[in-house]
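For this depiction, one protein chain was excluded, whereas all remaining protein chains were kept in their positions.
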Amino acid sequence: MLVMKNINKIFQTADIQTHALRDFCLQVNEGDFVSVTGPSGSGKTTFLNIAGLLETFTNGEFLLDGEEVGQLNDDGRSRMRNQKIGFIFQGFNLIPDLNLYDNVDVPLRYRGFNAKERKRRIEESLERVGLASRMKHLPSQLSGGQQQRVAIARALATSPRFLLADEPTGNLDSEMAQGVMTLLEEINQQGTTIIMVTHDAQLAQRAKRTIQVKDGRVSELEKVTPIMNQAIA
Amino acid sequence: MLETGLILRALARNKIGAMLIALQIALTMAIMVNAIFMIQDRQQQMKRASGLDEANTFYLTNTIFGQDYNIISHLQTDLNMIRNTPGVVDAIQINAVPLSGSGWSMALQHQPGEDQDAVGSAIYMVDEHALNSLGLELIAGTNFSQADVEIRKDGQSTWPAKTIITKAFAENLYPDDWQSAIGKTVYISQNQPLQIIGVIKAMQAPWNGWNGVERSMLVPFHREAKGGYYFIRTEPGQRDALMPIIEKALAESDKERIIRRVTTVEETRKRSYQQQNATNKILMTVVITLTLITGFGIVGLAIFSINRRTKQIGTRRALGATKGQIMRYFMMENFLISCVGILIGSVGAVALNMWLVNSFNLSPISFELVAFGVVALFIVGQLAVLYPARKAALIPPATATRTI
Partner (left out) sequence: MFNYYLRLAWISILRHWGLSLLMVCAIGLGIGAAMTTITVNYLMSANPIPEKSEQLYYVQLDSWDINNPFNDGLSPPDQMTFTDSTNLMRAQKAFRQNVQAQAFGVIEPENPDMLPLIVNGRANSADFFTMFNVPFIYGSGWSRASDDSKEFVVVLSKETNEKLFGGEDSVGKSIKLEGNMFRVVGVIDNWQPKPRFYDITTGAFNDSEDIFVPFHLIVDEKISRSGNTNCWKPTGDGFQAFLASECIWTQFWVELKTEQDKEDYLQFLNAYVQEQKQFGRFQRPIDNRLSNVMQWLESQEVVADDAQMMMAMSFMFLIVCLLNTVGLLLAKFLGKAPEIGLRQALGASKRTLFSQYIIESACIGILGGILGLVLAYLGLQGIEILYGDSMKDLATLDSKMATLAVLLALFSTILAGLYPTWRACNIQPAQQLKSQ
């Protein structure tokens, strides 16, 4: 469970203060699939970075799985990212010098699993995204959609409680995007909580819950009816 | 956490870059180890004692140009005058000075005859004041007496009856027991008998590069020659003050000769080893600059590769790597590259040494020095990568979500 209460994030440069998040409040329950939308510059990415423990916040309260995140030091945050959070990035962020197997291995190494356990998890998660047969390939030999599947496999390999996805389909064509979305939905059905940032309203609709970030604040959106949805499209 | 395998596989994708660093390390090591070896070799050469009281001795040349000049009576007058100068311990006439680069040599043999093996030695023509004037230590036998000293004319081919030799020479002549040299008769100039009456601890030959530099002999001669040296030993601390005084006294006492090249033995040592000293300084500079170049090269390449991998590092951080783990990654990467470099370097160091041994008569390198090179280069590599690795560790994890 993720709880944010009155989170503020202020970027301080020499003469300008930027309020990226203002009294940001959000609760995400176990098993939820939340999509976060908003115009660019609204604070989506800042929210994601803070939710994913990639960045610290200025003040407020943030509980992740019952643990007070504000209290953690850098190493503690690293550990928590490694154990509880899986990331999917817009640009896939695969390591180009490593093959698929080794790419999925990266977070497992930091977790400190033994070789046998790692091998099991890598094969299992690549199996799950349908790329087990290509584990010796390099990322550059795959299509964008396939690369993103590897990234998802990497995120899943550590069996995280939360999956944070940053525009996971942003670099993909619609057919591939649909595939990735379907995969995410499957993962969510199997119990992993997913928070997905996207600017694609149509994709956002496929989440169980949609929130909008505007000027650093949250506003919950009602589920739009399919008819209206079509009207918009 | 051991990421060795992962690092190796990542390196394998960038073989050329890694090989370039490894080769640099290898060459640096080969050069460093051999340069240090040569430095040590020279330092050892320079450390060898001349056997003289170097701090308190000096000498000068006495060149006679006057015609009908009574050399022997002037020699006596000169020596008396110098010996009686306050502050002077003793003085002699001598034909050559250790380490000065020019001198005389003769060979001694156990049996007389043309076809006998003979051992070469530097020869110093002195009188019974030699031990005291040069500051030599007699470790066996006796000194010459005044009666032993003969007058030697230029071109004379006969030798006195007695000699004092260095311990190194005695050991060479009598390998089983150098002390047995005392009282033995050896032959000089193929067939003239010469009795060894004393052994001194050490006195070097005039030529520092000669392999027999520790072999010297003293013979009791006063030379009736137009050129020669006076060698003077003073009370401690008096040398520099006495040098001009004695030069002036000698020059003014007699206008038919020239007193020149008033030189301390310390200065002679310095000149004698000037080349070794210079070469050592250059080698030292080479070692230091080379290490710096390699070090900075590693820094430059590491910074560059880290800059290129910023996103990757951010991603690793996002996936749960701690700062320490990121640092260790780069330190480990460098360590692995260093391993290859040092392995090649060790072989290279020995190969280079073998070439030097063949071409320049150097002796083979010691294992300890290669070991030192191994350790030194690992340290250089790790130190060089420290700053870039720290820089990498400070890349924020949020870099992963940035879309550039």
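Observations
Letters A and B name the chains as they come in the text, with residue numbers starting at 1 for each one.
As a working rule, a residue touches a chain if its C-beta (ideal position, glycine included) is under 8 Å from a C-beta of that chain, and two chains touch if they have at least 3 such contacts.
These numbers come from a predicted model, not from an experiment.
The chain not shown here makes contact, within the complete complex, with B. Listed residues B:Gln238, B:Thr264 or B:Thr279: the one in touch with the omitted chain is B:Thr279.
Of the listed residues B:Thr142, B:Thr289 or B:Ser363, the one in contact with the hidden chain in the full complex is B:Thr289.
Which of B:Gln76, B:Gln195 or B:Asn307 touches the hidden chain is settled by the complete complex: it is B:Asn307. For subunit B, the residues in touch with the chain missing from this view are 16-17, 20-21, 23-24, 27-28, 30-31, 34-35, 38, 63, 65-67, 114-115, 154-158, 189-192, 226-227, 258, 260, 271, 274-275, 277-279, 281-283, 286, 289-290, 293-294, 296-297, 300-301, 304-305, 307-308, 352, 356, 359-361, 404.
Going forward, only the chains that are shown with their structure count from here on.
Inter-chain spacing, taken between the CA centroids of subunit A and subunit B, is 69 Å.
Per the touch definition, subunit B reaches subunit A in the complex via residues 1, 3, 6, 9-10, 13-14, 311-312, 314-325, 396-398, 400-401, 403.
Taken in their complex, subunit A has these residues touching subunit B: 45, 48-49, 52-55, 74-75, 78-79, 81-83, 87, 89-91, 93, 95-99, 102, 105-107, 109-112, 138, 154, 158, 166.
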